[in-house]
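This structure is in structure tokens; I'll ask about it shortly.
Omission of a single protein chain aside, the complex is shown with its protein chains in their original locations.
Naming follows writing order (A and B), and every chain is counted from residue 1.
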Amino acid sequence: MPVVLQVLQSLTVLVGAPLYVGAISRAESIVASKRGPSVFQPYRDLAKLLRKGASVSDQASWVYAGAPFVVFACYLTVSVIVPIITSQPLPLAFLADLIGGAFVLGLAAFTMALAALDTASPQGGLGASRATWMGSLVEPALILVFFTVGVLSASDNPYLMNHAVRSSPYALVLPTHVLGTLAFFMLVLVENGRIPIENPSGSIEISMIEEGRVTEYSGRHYALMRWASWMKLFLLSSIFMNVFVIPWGLGNAHSLAGGLLAIPVLAGKLALCGLAIVVIDSSFAKLRFFRIAEFLGAAFLIALVGVITSYVVSV
Amino acid sequence: MQSLSSSSIDGTLLTLSSVGILLAAFACLGSKLFNRYVAYYGFQSVLLSFAAAVVAYHYDSAELWALAVITLALKGIAIPVATQRLLLHRLDLKRDVALSTGLSTSLIVGALLTAFAYLVIEPADLPHGVVAASVVPLSTAVVLLGGLAMVVRRHTVAQLIGWLITENGVFLGAITLVATFPFIVEAGIFLDLVAATLIMVVFVSGITRRLAEATSSELRGLQG
Partner (left out) sequence: MNGVLLIAALAVWAAGAGVDLLVGARRRWGRLAPYGAGAVGSALVCAVGVRSVLGARHVFDLGTTLAVDHTLVQLDPLAGLFLTLTGGLGVAISSCFVAWALPPDRVRGHATAAAYLLVLGAVTVIVLAADAFTFLFAWEALTLGFYALTSIQRRQPGTRRASWLTLGIGKVGGGALLIGFLLLSGKAHSTSLSAWHHLAHSPTTDAAFALVVVGCAAKVGLVPFHVWLPSGYPAAPGPARAAMAGLAANVGFYGLWRFLGILGAPPLWLAVAVLVIGGLTAFGGIAFGAVQGRLNRVVAYSSVENAGLILVGYGVALAGEATGHPGVAAVGLLAASLQILAHAVAKSALFGASAFVESDFGTDDLETLRGIGRRHPVSGAAFGLGSLTMAGLPPTIGFVSEWFMLEALLQEFRVHQLAVRLSMAFAGALVALSLGLAALAFIRLIGLTVLGRSPETTHPRSADDRNPLGVLGLGLLALPCLALSAAAPWVIRYLGRGLAVVLGGHTALSALRSPWVLQPVFPDFSILSPSWLFVVMPIAFATVTSATVVLSRRGLLRVRRVPAWRSATSGVAGADEYSAFGYANVLRHVLSNVLGSRRSLVHVEPEADEDLHGHVAVETMVVEPVLAYLYRPARAVWLWLATGTKRLQSGRLDAYVGYMLVALLVLLVIVATMR
């Protein structure tokens, strides 16, 4: 049974990710008083891209051709280790913890940047330089978030963290946890290239960051890159909701019914998270590039204050 | 290995020869003639080799016996003879005129230094009844006197003698305190000594022959 749930969990991520993104962009259009595309538009995009042939830069080597698969495999690996539909570790959850997962995500980002430079396209280099630089500033804030998690649950394992918060809900209102959660949400926005970092719907050459890295990709390779980035948003939002905000509503590792029931619950949680993203996307302006460091600095400071308050107020 | 006690015959002999070494240093300091310097230094070295032999006899150590023999051969005979032949005779050195202070002043300062040596090397701190308690201040005094000789004399050959006296003081302290001094270190000191003497000889006989009565105050004119 756990094996079935394991597969089910990865399938949830694979299939749910485009829907989640479609729902968010539909909601944004509605907020902006437009009708917007259908929530199933991302599936149609994928289907179309997967049918189309690819054109590849004449300078690119096998690194460029292999990168989409490596990136996709990385997100697939992360999808088996984090709590998406169950609150108990599934058979492969021993592979890595939150920090290990962050390293696997780091490998994905590294591969994308390499592929961008491999094309010898100036746009790719620009995107790679900017995205890697942002990624390096995300790391310290992220590690301080893990410090707040470690203080509260004496662990760095998402399942144990989830368990710790469920068993003493009081932890949810501790300043350490609140600040850590807030910082993590800011990092989710940065990692997925949402406003105020980057405009996910438009791609203007001069301000491209995430899109800059995949600008050379086309056809099936591009489909995989897009899908992978949607999976990333889905995964990070799920971790945010399941571990930090609402640790309830997950199934156990032994009943298929519990796992199946957890999927609609997860959809509800993600709706909340998506709503927050939509509100921010629609009400804030994009930051100037060099102001992004300040945004990340703010996330870092919030997490740091969270760690320091743990010395004073503890569970 | 038990320490050499000061009441035994060996200890008494060692103390006596140390006193002799100090007196030889004073004699050197109070003299004005080059051949006296060398003679006193030779006498001092013979006493030193005797002291080494006493220690060697006491501890029955072959290495120390070898040291005593080398000391006698090198410092007691070879260096004085070489200095006499190669430097004094060849350069026709007789009377040392390049003194910074008068003889009596340097003797008084020497006495003060000896007192100072006794003051800082408090015999009370060393184990009671051990011969080192009496010899170490003496050897320290010899070291200081040798230094003083180098300060108050400005002739290069006289300074060489002062340096050799200092070295004798160090050697005396070493054989008394650490009879187990590794042979390799002592052999190294000997090598240093020979090398330094040779350099001095070459330096002095090579350069000062042309400058006739060279003093280091004249050499000072050469500084850059």
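Heads up, the rule we're going with is that a residue touches a chain if its C-beta (ideal position, glycine included) is under 8 Å from a C-beta of that chain, and two chains touch if they have at least 3 such contacts.
No experiment lies behind these values; they were computed from the predicted model shown.
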Which residue of A:Phe69, A:Tyr170, A:Trp248 or A:Phe284 touches the chain not shown here: A:Phe69
Selected residue (touches chain absent from view) among A:Glu198, A:Glu216 or A:Asp281: A:Glu216
Given A:Gln123, A:Asn162, A:Asn242 or A:Thr309, the one touching the chain that is not displayed: A:Gln123
Subunit B residues that touch the omitted chain in the full complex: 100, 116-117, 119-122, 125, 140, 143-144, 147-148, 150-154, 156, 159, 162, 180, 182-185, 216-217, 219-220, 223
Positions on subunit A contacted by the hidden chain, ascending: 50-51, 53-61, 63, 65, 69-70, 72-74, 76-77, 80, 92, 94-100, 103-104, 106-107, 109-110, 113-114, 116-126, 128-130, 132-133, 135-140, 142-144, 146-147, 150-151, 154-157, 160, 205, 215-216, 219-220, 224, 290, 293, 300, 304, 307-308, 310-311
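Assume only the chains that are shown with their structure count from here on.
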Inter-chain centre distance, subunit A versus subunit B - centres from mean C-alpha coordinates, in Å: 83
